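Beneath this line is the structure, given in structure tokens, with notes to follow.
Here the complex is missing one protein chain, while the rest keep their positions.
Note that the chains are named A, B and C in the order they appear, and that numbering of residues resets to 1 at the start of each chain.
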Amino acid sequence: MKAFEIVSEPINPQRYADYVLRPEAGAVTLFTGHVREWTKGIRTLYLAYEAYIPMAEKKLAQIGQEIEEKWEGTRVAIAHRIGELAISDIAVVIAVSSPHRKSAYEANEYAIERIKEIVPIWKKEIWEDGEEWIGHQKKKPKEELL
Amino acid sequence: MKAFEIVSEPINPQRYADYVLRPEAGAVTLFTGHVREWTKGIRTLYLAYEAYIPMAEKKLAQIGQEIEEKWEGTRVAIAHRIGELAISDIAVVIAVSSPHRKSAYEANEYAIERIKEIVPIWKKEIWEDGEEWIGHQKKKPKEELL
Amino acid sequence: MIELHYFAGLREVTGIAQETVDLTGRTVEELWQWATAKYPDLQSGSVRIAVNEEYALPADVLNDGDVAAFIPPVSGG
Partner (left out) sequence: MIELHYFAGLREVTGIAQETVDLTGRTVEELWQWATAKYPDLQSGSVRIAVNEEYALPADVLNDGDVAAFIPPVSGG
């Protein structure tokens, strides 16, 4: 495994938690983002993720570096899966270790916010009656404009 | 396993993450508290934890109930280990699933704060030159009183 | 009869983990007075008393068969 990677196989979150653990660590936070069956009353059948892989891995590593600079003593590993994912599959895992718990929580939440801002990964939701790239305005007109 | 338990064997955190996962969950936060080697410049050899087991399990379950009332749609599992623990061993695991990530982070951090307030578990630190029950004033005179 | 439990640092103060005493009908506050008279060092830190695995108030009355526990500051996690 790499500390910051895009993978196409199922994610084993424990590997990333193990990777960040060190004798100085008193706390490890492990976040996993899962495919949810229902979103705003619409049932998802499955998701398809796509990434600009080399840039996405670079941006994940950048987030790790930002965190290690902001929260002293933290260590970070992040993986995002691409391809077709079923309900409850893990799409993303973020592991952060830290001497004290507060940083481990804050840094972990920071990581997922940054992923949603800068990492070139795209999610397509597939429902019973259609599909859509999430975040792409073209296929998702704002309700107030209809 | 039980959703809220005191155990004397090594903790496998994944079991608790698996327990809380549901099709409605989009996020799972898993916190593990580990034995840290260095605290304020003093080297810990190992820790010994003791619990008032039936009351501790009751209080862990109470925390789980508080969380499921405060953050809608969350599901919680918590385990704390007792006995002698070596550096990096897991002392406590908290797993929270939630439809959305914000609740999963908040509820998880709430759980560890509450554990430190109300759950009858005690930690003794063993160093090269002594040992001490943490939190027990008798053996830990405040520096300003010396 | 009331069963008493002492944990962690408090057990090292009393020298025993458990004892059974005839304090049926007394309040939690009276139990505390009884215990600190017998073990003066109990007073050195902040101690909570639990009755039947729930934190108790000073005015709570002890019933026959109750289990009371002396809880030093907790330090789990």
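Keep in mind that, in the parts below, a contact is a pair of C-beta atoms (placed from the backbone, for glycine too) under 8 Å apart; a residue touches a chain by one contact, two chains touch by 3 or more.
Bear in mind the structure is a predicted one, so any value in this text is a computation, not a measurement.
Undergrad: For the chain omitted from this view, which of the shown chains does it touch?
TA: Looking at the entire complex, the absent chain's contacts are A.
Undergrad: Please identify which residue in A:2, A:58 or A:102 touches the non-displayed chain.
TA: Considering the complete complex, A:58 is the one touching the chain left out.
Undergrad: Check the options A:30, A:77 or A:121 and report the residue that touches the missing chain.
TA: Looking across A:30, A:77 or A:121, the contact with the absent chain belongs to A:121.
Undergrad: Just checking the interface: what residues of chain A touch the absent partner chain?
TA: 33, 49-52, 54-56, 58, 80, 91-92, 112, 115-124, 133-139
By our rule, only the chains that are shown with their structure count from here on.
Undergrad: I'd like the most central chain, judged by C-alpha centroids against the all-protein C-alpha centroid.
TA: Of all chains shown, the one whose C-alpha centre lies nearest the global C-alpha mean is B.
Undergrad: Hey, how far is the Cα centre of chain B from the one of chain C, in Å?
TA: 24
Undergrad: Express in whole angstrom the distance between the two chain centres, defined as the mean CA positions of chain A and chain C.
TA: 49
Undergrad: Residue numbers in chain A touching 2 or more other chains?
TA: 101
Undergrad: Counting only residues that touch at least 2 other chains, which ones in chain C make the list?
TA: 77
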